[in-house]
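Up next, chain A:
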Amino acid sequence: MSVTQIKFYQVGSFAVGNRLLRDDERSVQSDPDRTNALTSGHRACQGCGEALGARYALDAAMRATGDQLIAVNATGCLEVFSTPYPESSWRVAWLHSLFGNAPAVATGVAAALRAKGNHTTRVVAQGGDGATVDIGLGALSGMFERNDDVLYICYDNEAYMNTGVQRSGATPPAARTATTQSVGDHPGNLFGQGKYLPKIAMAHEIPYVATATIADLRDLEAKVERAMTYHGARYLHILVPCPLGWGSASCDTIKIARLATQSGLFPVFEAVNGEMITSSKIRKKVAVDEYLKLQSRYAHLFSPQRNNEVIDHLQRIADRNIARYELMEE
Partner candidate 1 sequence: MFQVRIHGRGGQGVVTAAELLAVAVFDERRHAQAFPSFGSERTGAPVVAYCRISDHEIRAREPIMEPDALIIQDSSLIKQIDVFSGLKTGGFVIINSNESAEDLQLATKILVPHTTAILPATELAMIHLGRPVPNAVLLGAFSALTGLVSLQAVTNAIAEKFKPKIAAGNVAAATAAYEYVMNQVAAHA
Partner candidate 2 sequence: MLRQVEGSKAVADAVAACKPEVICAYPISPQTHIVEGLSKLVKDGTLQHCEFINVESEFAAMSVAIGASATGARTYTATASQGLLFMAEAIYNASGLGLPIVMTVANRAIGGPINIWNDHSDSMSQRDCGWLQLYAENNQEAADLHIQAYRIAEEMSIPVMVCMDGFILTHAYEQVDIPTTEEVSEFLPPFKPRQVLDPMDPVSIGAMVGPESFTEVKYLAHQRMIDSIAKIEEVADDFEKQFGRKTGGLLRSYRTEGAETIVLALGSVIGTLKDVVDELDLDGYSIGLVGLTSFRPFPFEAVRTALLGAKRVIILEKAFSTGTGGIVTQDVARAIEGLGLEDLTLIAGLGGRPITIASLRSYLVEAMDDQVERLTFLDLETETVTRELVKERALQ
């Protein structure tokens, strides 16, 4: 757990807040006066994980910067559902340019602020996995390499949801999308493809890289806050389940994110200057089945009967993560 454990039984370290906690021990989200950077009236699907992740991250960033924040947004679901004329759901200074250029646009914003001698306002760039690992990877890598003072946040829902759930470079193996084989001997995405951006980011040896999910709010907020203590390029990769694209119940969005971490399929960790420093330990380990079963994009792995070969393969990936990222307490 990269967030310091609160010595308070009941729900101290895990729930959003609690009447018994000191304000500074509660998450930003428990504050009735939180920014609501992404406020009501947006057009995201019921139970949208990305809407949640964006508000969590930006509200935390707003607190960390004393509201001195500018956000740059890549094209994608988040942008489309938040700013259809004539209504905007953002309550921060916000700019949308294109699908593949958010990191570069953010570089421009940061450069302008530097040129104007504004050293207080901070810059966040955000996009989905398509904008991040595929079309915008060049721009992102350039921003990393220049070490521009930008926090880039990827809301990873593992496919192109805005256009109707097509495969992205972040689509996990065996997952079904509109453009991965949906029938036949081996439905779902191929094994051995895709990009794991956190490690690509680490390879740039930028000051700070972290992963998080919408299932562990305190951890997510702590990471945004920590990211803001660094200058230079920072990268935060947040898993945000998509009920539409994953074929899950709208009420299970957070639960699924939690299972992704507790199964080991989505390692949650922090890296500084390219080296991993901490990882969130698994509290209640579950088999990958628990995670997969809730999503119809994996339905083919369970009917007509459990596809042992594929599921075991996925389990091996989870186990490898657990070893590689030290996800279990000794």
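How these were chosen: all candidates are chains of the complex that A comes from, given by their letters.
Everything below uses one rule, namely that contacts are C-beta pairs under 8 Å (C-beta built on N, C-alpha and C of every residue); 3 or more make two chains touch, one makes a residue touch a chain; residues count from 1.
As the structure is a prediction and not an experimental result, all values here were calculated from the model.
Peer 1: By the touch definition at the top, chain A has one partner among 1 or 2 in this complex. Which number?
Peer 2: Candidate 2 is the one in contact with chain A.
Peer 1: What residues on chain A touch candidate 2, complex-wise?
Peer 2: Against candidate 2, chain A makes touches at 67-70, 72-73, 79-80, 83-86, 88, 90-98, 100-101, 104-117, 121, 138-139, 141-142, 145-146.
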